[in-house]
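Left out: one protein chain. Kept in place: all the others.
Moving on to chain A:
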């Protein structure tokens, strides 16, 4: 059972992400670098948020839900801040690449970088959310986690005690609820990707509205997870949010219904340019 849960949940959580990476990112070295850089920025934001939470817990002397809420909100805001920092860095990189290339265009566009960095934020945030649970679900001893955090037992204990319907849902009551977590992770990965695209576009065009909406929807998504043991209320709206954000990102990136139709019908648009060939060609000067 352990292996089935492990592979199933891993596939659910990271299937889309893995497909996106394999199909669009893995082949291009520049994109892989942007992927790793994005992950680094997310980690920095997490570090800052944890520091903030830790300090606040130490100062207040107790650990309660209000502080956690504040910590989560701070984490969201810091993530968006780091996304902005990532944008700045990538923008500079784009300009640098454009300067250095022969024809004045950089080999990777800012939109591609927006997509890849959003994807990287999604992947690393999803991984951090779920990997310990996955490892736990793979069965005792196999993965060799030494010294579990005490919370996992509490969580699984809660899950066990919570009621039959959840156990039926997962098929096994002895581990933390893997399946809803996996779905949430998948939604989160996709959401981050879409937010990345929208955010960069809004920054590029200096539209505060777009920025505000991204931050707002991130806070909303995070807030919805507070309803979490009540999965209908959290999973459903989050998936709806994912869908809407996806459509918005698609529109931002220049997509439209016509594009989709054209793509589906595999039509090739004739090039509007005339290509001139000459036997004597001077190598292009810069």
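Throughout what follows, contacts are C-beta pairs under 8 Å (C-beta built on N, C-alpha and C of every residue); 3 or more make two chains touch, one makes a residue touch a chain; residues count from 1.
Going forward, contacts and distances are computed from a predicted model.
Asks: The complex lacks one chain in this depiction; which UniProt name from "Septin 9a", "DNA primase", "Presenilin" or "Proteasome subunit beta" does that chain carry?
Replies: "Presenilin"
Asks: One chain is left out of this view; which of A:82, A:114, A:184 or A:241 touches it in the full complex?
Replies: Among A:82, A:114, A:184 or A:241, only A:184 touches the chain that is not shown.
Asks: Based on the whole complex, identify which of A:18, A:68 or A:253 touches the chain you can't see.
Replies: Candidates A:18, A:68 or A:253; residue touching the omitted chain: A:68.
Asks: Using the touch definition up top, pick the residue from A:5, A:21, A:110 or A:124 that touches the left-out chain.
Replies: Result: among the candidates, A:124 touches the missing chain.
Asks: So which of A:82, A:203, A:221 or A:241 would be touching the chain we can't see?
Replies: For the chain that is not drawn, the touching residue is A:221.
Asks: For the chain that got dropped from the picture, name the residues of chain A it touches.
Replies: 29-30, 32-34, 36-37, 39-40, 43, 46-47, 49-51, 53-54, 63, 65, 68, 71-72, 75-76, 79, 89-90, 92-97, 99-102, 106-107, 124-125, 127-129, 131-133, 135, 142-149, 151-152, 154-155, 176-177, 181, 184, 188, 221-222, 225-226, 228-229, 283-286
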